[in-house]
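Every protein chain but one is kept in place in this view of the complex.
The chains carry the letters A and B, assigned in the order they are written, with residues numbered from 1 in each.
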Amino acid sequence: MAKAATAPTTSRRIKLLGKHPIGIPFVAPYVAFLIVVFAYPLGLALYMSFHDYFFAAPGAIVERPFIGVDNYTQVLGDPVFRTALFNVVKFVIINVPLTVALALVLATALNRAIPFRTFFRASYYVPYVTASVAVVGIWLWLFAGDGLVNTILGPLAPDPPWLVNEAWALPIIALLVTWKQLGFYVLLYLAALQNVPNELYEAAKVDGAGAVRSFFAVTVPGVRSATTLVVILATIVGANFFTEPYLLTGGGGPNNASISPVLMMYREGIEQGNAGYAAAIGVILAIGVMTISLLNRYVLERD
Amino acid sequence: MKARLRLVALGTALLALAAACGGDEAVDTEEAAQATGPIDIWYSDNPEEITWGKQAVEAWNADHPDEEVTGEKIPAGETSEEVIGAAIAAGNTPCLVFNTAPAAVPQFEKQGGLVALDDFPGAAEYIEGRSGDVAEQYKSPDGNYYQMPWKANPVMIFYNKKVFEKAGLDSENPPLATYDEFLQTAQTVIDKGGVEAAIWPAPSSEFFQSWFDYYPLFIAATDGQTALVEDGQAQFTSAEGIAVAEDFWAPMYEQGLAKRETYNGDAFADEKSAMAIVGPWAIAVYGEAIEWGVAPVPTADGISPEQTYTFSDEKSIGMYSACENRGTAWGFLKFATSKANDGKLLELTGQMPLRPDLTSTYADYFKKNPEYEVFADQAERTVEVPVVPNSIEMWQEFRDAYSSSVIFGKESPDEALTTAGKTIESLISEE
Partner (left out) sequence: MSASVAAEDRSAAEDRRAEDRPPPRAQTGWGRYAALAGLTAGAVLFLFPFYYMIIGALQKSPNTDISGAFPQPGNLTFDNFVDINRAINLAGTLLSSVIFTGGVILATLVLGLLAGYALAQLEFRGKQLVFNAMLLLLIIPFMLLMIPLYVMIVRSYGLEDNYLGMILPFAVNPTAVFIFRQFFMQVPQDLFDSARIDGASELQILTKIAVPLAKPAILTAMIVTFIGPWNEFLWPFLITKQADMQPLAVALGSFISNVAGSVANPFGAILAGATVLAVPAVLAFLALQRHFVQSNLGSGVKG
């Protein structure tokens, strides 16, 4: 694509500041915010992960020795952490494809001239805004041993019931999160659909494409940058799930079947005072998600 | 890649900068112990204790205009330990917290967040004079008191009389003394009492849940002679300790008498379960709605109630190191735990001040409120969580083993607890 030069600039200045130096003041306030608010906690988190660290009172004389990568080797050797990591993988495998597919199909349907469009859009958005406490209360009730779901299933109901069943606890949480977040991703896709030029659909129609073919030929490629966004955000949400096992399965139960790395961080770092260990979990998790996100971006955004 | 490296470098540089200017000085302990002036305190956030806290603060302030106490309810709930832990790091704890969990004390102590009360002359005598022999359990390994033992909620078995009657059981003296009796009774109330569970302790994995299922029975089984660990040794791997798991709780879950699912609410209050393990605070809650009876926790052979020990579910008062006017704080602490104020606590909350001979000291109260008497009596025979390093981690380790073996039957309780015992022994020997 031929980008028109904005103004005659010396190549030297371009080399030093880039083609649009105006971008620097544009991002400056954001960068200042990042530095003022996050550089220190982030740096401290890294520092902590290499020490036998805990949070001490100001002025307290305490020993927090440097222990190299001990925290990391311990975390990686911790069977609970492996379970937690594997749970993230399972979670993402269930949650991300389901989210992308459902959100895009729903958004496409909601973008059509259908009656009660406002009503429909609002209803898909409702779980997203409802406080977790209320949502979790409802799921507990739905998936209890004598809950609505089992009543409907009758003899097909799993035993032990869903939330205390090691095979089902995590998938239920993944579904809950998919359901709760879906409205937001539908909105993202709806927004993206507004920018897909209509003549592409016209052209597809002229070529004799039906609704399904034009969905795959026009809609899917048309919202690609939104798909990158959805995949990355859903992966991040998946890697950070915490409230649901904390509230819904009584702290990652049954028997750690639904434990998540962030729940481990909460237990280790905040409940048990092993801040260094928790920080190492966080760093490993962040590196993993970063890798996946960059990979996603590379795959989804390449031309 | 290069960009990220630079980011890390930037972060590290800033960290060094921040660390360089983050040197606050500690409070001079000797000076502070004398200092008087206004202080802040936190009390618990349930309505009864708020009422008590407010009246204690008002009474103090009326007599001490120069040493004003400001009371605030603790930002609270399951997360109150986190709030205190974070506040210690930030150096903004109040002087006194009237809701310090003994299990969290070792951690707060390690953080340098707690003041050793022994800094004040006569403190140990005061604490031991008030609470008697039980005070010993609240001493830290270094021999100091970092907490003032305050009030207990000795847990017992509450049962629903209506449900028991419906099941054709004696509702005044139900057979609940031995494990066999208890299991039998549990089966009967499920069959005929119209409840979903005989008893419904939270089956979830939070570290403190064992205090309300396994631990009270363990204490009773060992005649109150030991805490979960003692002298660096796991005590729950003894024959009695394993029996509590193997002969009592495991069959409870196996036979469906206790539920593996979390109940969203209070199962006993909603009459979904026939029994509950709770302390006297619950009387105010269940009092009107449910006709309840109370029994000591069961033991293998059914020792007499007068000899049965249980878990104290105690809350202490901690003095925190951010406190400057510690002289005033110590004064208020003594004031708040005086005989008169302990009486008020009993009256307003139904919780048991940690004093021997409650029934004779506050005879009038127990005459008026006879239902509390059994708890006052039980309060004489309680055991606390042990004050050991990595206390919360220890409980989490225990809970995980208990949950997988006893509640979910994935392995034998014997093996699971023995393995956990080894891990725990190495945990508590770390410093």
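To be clear about the criterion, a residue touches a chain if its C-beta (ideal position, glycine included) is under 8 Å from a C-beta of that chain, and two chains touch if they have at least 3 such contacts.
All values derive from a computational prediction rather than experimental measurement.
Q: Over the full complex, note down every shown chain the hidden chain is touching.
A: Counted over the whole complex, the chain not pictured touches A, B.
Q: With respect to the chain omitted from the figure, which of B:A33, B:A59, B:A202 or B:V285 is a touching residue?
A: Spelled out, the listed residue whose C-beta touches the missing chain is B:V285.
Q: Considering the whole complex, which of A:T83, A:N111 or A:Q272 touches the chain not shown?
A: A:N111
Q: Just name the one of A:L76, A:L98 or A:L187 that touches the chain not displayed here.
A: Considering the complete complex, A:L187 is the one touching the chain left out.
Q: State which residues belonging to chain B touch the missing partner chain.
A: 3-4, 6-7, 18, 21-22, 24, 45-48, 72-73, 75-79, 83, 85-86, 89-92, 264-266, 270, 284-285
Q: Which chain A residues would touch the chain omitted from the figure, given the whole complex?
A: Listed in rising order, the touching residues are 1, 3-4, 6, 16-24, 26-27, 29-31, 33-34, 37-38, 40-42, 44-45, 55, 58, 106, 109-115, 117-135, 137-138, 141, 144, 147-148, 151, 179, 182-184, 187-188, 190-192, 194-195, 197-199, 201, 211, 225-226, 228-229, 232-233, 236, 239-240, 242, 261-262, 265-266, 269-270, 275, 278-279, 282-283, 285-286, 289-290, 293-294.
The criterion applied here is as follows: only the chains that are shown with their structure count from here on.
Q: Spell out the part of chain A that touches chain B in their complex, as residue ranges.
A: Touching chain B: residues 35, 39-40, 42-44, 46-47, 54-62, 80, 137, 140-141, 144-146, 160-161, 163-164, 166, 249-256, 267, 270-274 of chain A.
Q: For chain B, which residues are in contact with chain A within the complex?
A: Checking each residue of chain B against chain A gives 8, 10-12, 14-15, 18, 24-27, 81-82, 85-86, 88-91, 107, 110-113, 196, 202-207, 259-262, 264, 321-322, 390, 392-393, 396, 400, 403-404, 407-408, 410.
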